[in-house]
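The complex is shown incomplete by one protein chain, all other protein chains being positioned as in the whole.
Should a chain be cited, it is by its letter among A and B, assigned in written order, with residues numbered from 1 in that chain.
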Amino acid sequence: MKRLATFIPLLVFVAIGVIFAFGLSRDPSRIPSTLINRPLPEFSLPPIADAGVPGFASEDVIGDVSLVNVFGSWCVSCRIEHPFLLKLSRAGEVKIYGVDWKDKPGDGAAWLEELGNPYAAVGDDADGRVAIDLGTTGAPETYIIDRQGRVRYKQIGPITPEVWNKTLKPIVEHLKKSS
Amino acid sequence: MKRAASLALFCLALLAAAPARAVAPDEKLADPALEARAEALEHRLRCVVCQSESLAESDAFLAKDLRKLLRERIQAGDTDKEAVEYLVRRYGQYVLLLPRFEPATYVLWLLPGAAVLIGAAAAVFYIRRGRNAPAPAPLDDADEARLKQILDEHA
Partner (left out) sequence: MVPEIGHFALILAFFTALAQAALPLLGGRIGEPRFAAFGRQCAVLLFILTGTSFACLVYSYAVSDFTVLNVVQNSHTTKPFIYKLTGAWGNHEGSMLLWVLILALYGAVLARGGRAVPAGLHSLTLSVQGMIAAAFIAFVLFTSDPFTRVFPAPPNGEGLNPLLQDKGLAVHPPFLYLGYVGFSVPFAFAVAALIRGRADSVWARLVRPWALTAWTFLTIGITLGSWWAYYELGWGGWWAWDPVENASFMPWLAGVALIHSIRVVERRDALKGWAVLLAILTFSLSLVGTFLVRSGVLTSVHAFAVDPARGAFILMILAFAIGGSLTLFAIRGATLQATGAFAPVSRESALIANNVLLVAACATVFTGTFYPLFVDVLSGEKISVGPPYFNRVFVPIAAATLALAAGAMLIPWKKASLTAVSKKLLFAGVIAAGAGVLVGVTAPSKVIAGGAAVALVAWLVVGTLTDLGERTALFRRPLADSFRRATGLPRATWGASLAHIGIAVYAAGAAGMSLWKTTDVIFMKEGDTAVIHSISVKLDDVRRIKGPNWIADSATFIASKANRAPERLEAERRFYPVRGMQTTEAAIHPQAFGDLYITIGDHVDGKGWPVRIYFNPFVACLWWGAATVVFGGVLSISDRGKRPRRKVLGREMSANPAGRADPQPAIGMSQA
């Protein structure tokens, strides 16, 4: 009994150590979406003033496999991501909707003017409510929506060519085929 | 990947630097009872973009928006539970600084009590065993002789 008891601390430590080891590859600030496999929350966003791009509502997204991209002109990573979104959209790989999160009047339009518009439609989420409904914690975030309008995947951080090819593209193609 | 996410957080943090810490005077609800409820709730909800800060303490603009939203829900007649559930539906259990008691958190909630009880049981076991341990064997003749010799030497 006593002999075995002295092994307990070691066993506990080994168990904790293994969890620590796995924990190293986890990002504690990455929060999984609660929307996965659930329909997009209902919303209807007005267009950005003077941008010449229509706004959109949640039911508009139904019908095609598409991306909903949350961005803001104040967000540095969005600027990094933007050229690749343009490329995706011009190549016709996937339809992209934009949610312009908490931009000041004029900033969103200037952004699209300066960098080009990859979006089929862009909603102006000035008070940030739609972003909250989506469970957004930072920009950019991108949601893959299936034909039924359900959220199938959430990408946190910019879509780089690598992220697209390795992670998002397979999901998009699978959804296009299956439904 | 990690870098990108931290970059996103960083740009949020930059933006967040502007407003004063926590609830601004103009965010407060006119009704003191409702405001008190909102403030109590804020301390139990996590700012989702921050590093382990509550909604009440955070400067981030998302925290500000969520505080506003929370107050709107309360003013609209939500109970505390409903208002919290509203945020949990969007951000998951991550927003709860006080985790719920459910299978995933059984260990968390039961361990402290269990630790005290197991410790107490082990202590009782240790003390009782010590008491029941046989007294040291009486000295035999050889020991007695040796003891006498040592005592004599040191006398």
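A few remarks follow.
Definition applied: a contact is a pair of C-beta atoms (placed from the backbone, for glycine too) under 8 Å apart; a residue touches a chain by one contact, two chains touch by 3 or more.
Keep in mind the model is a prediction, meaning the values are calculated, not measured.
Contacts of the undrawn chain with the visible chains, over the full complex, involve A, B. By the touch definition given at the top, subunit A reaches the unshown chain through residues 2-3, 5-7, 9-10, 13-14, 16-17, 19-26, 28-32.
Panel shows subunit B; residues 14, 17-26, 28, 43-44, 46, 50-54, 57, 92-99, 104-105, 107-109, 111-112, 115-116, 119-120, 122-123, 126-128, 130-131, 133 of it touch the chain omitted from the view.
The criterion applied here is as follows: only the chains that are shown with their structure count from here on.
Only residues 27, 29-34, 74-77, 80, 102, 127-129, 132-135, 137-140, 156-158, 160, 163 of subunit A touch subunit B when the two sit together in their complex.
On the side of subunit B, the complex with subunit A involves touching residues 1-2, 4-12, 15, 48-49, 51, 61-62, 65-66, 69, 88-92, 94.
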